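Before I ask anything, let me first share the structure, which is written out below as structure tokens.
Of the protein chains in this complex, one is absent; all others appear in place.
For chain A:
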């Protein structure tokens, strides 16, 4: 008998976005307050897991058609690439650059290459967590 999960599915739809935006928040806030790419990635992955629990693996794969192994790879490339930028300027590997800009809506904002590196971490963490959960879940 197929149970009707209407409450959990409806709640999941709502909560997913709350968790996801919280994850994005702690990712961006990481440089100044607790958080960062690692925790952000984990929380994002848990949001997706919530969807998987509420619906099922196939449905989530159609909603989010992401190849998580590519995601891992692109995260690694981004992290390595960010770290390597400085080498083109003749500086040591892993030299970061930052400055403060006045952006139209956000006002005075700091832009930091460490954020790009952190984005790489974020992608790897989401990718790896989801790869593990997906492959184990699919396994008979």
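In this text, contacts are C-beta pairs under 8 Å (C-beta built on N, C-alpha and C of every residue); 3 or more make two chains touch, one makes a residue touch a chain; residues count from 1.
One rule holds for everything that comes next: contacts and distances are computed from a predicted model.
Peer 1: Could you tell me which of "2-oxoisovalerate dehydrogenase subunit alpha", "1,2-phenylacetyl-CoA epoxidase subunit A", "Cobalt ABC transporter permease" or "Cation:proton antiporter" is the UniProt name of the chain missing from the displayed complex?
Peer 2: The correct option from "2-oxoisovalerate dehydrogenase subunit alpha", "1,2-phenylacetyl-CoA epoxidase subunit A", "Cobalt ABC transporter permease" or "Cation:proton antiporter" is "Cation:proton antiporter", the UniProt name of the unshown chain.
Peer 1: Touching residues of chain A against the unshown chain: what are they?
Peer 2: Residues 26, 30-39, 42-43, 46, 69, 72-73, 75-76, 79-80, 83, 94, 96, 98, 110, 112, 114, 117-118, 120-121, 124-125, 127-129, 131-132, 135-136, 139 of chain A touch the chain absent from view.
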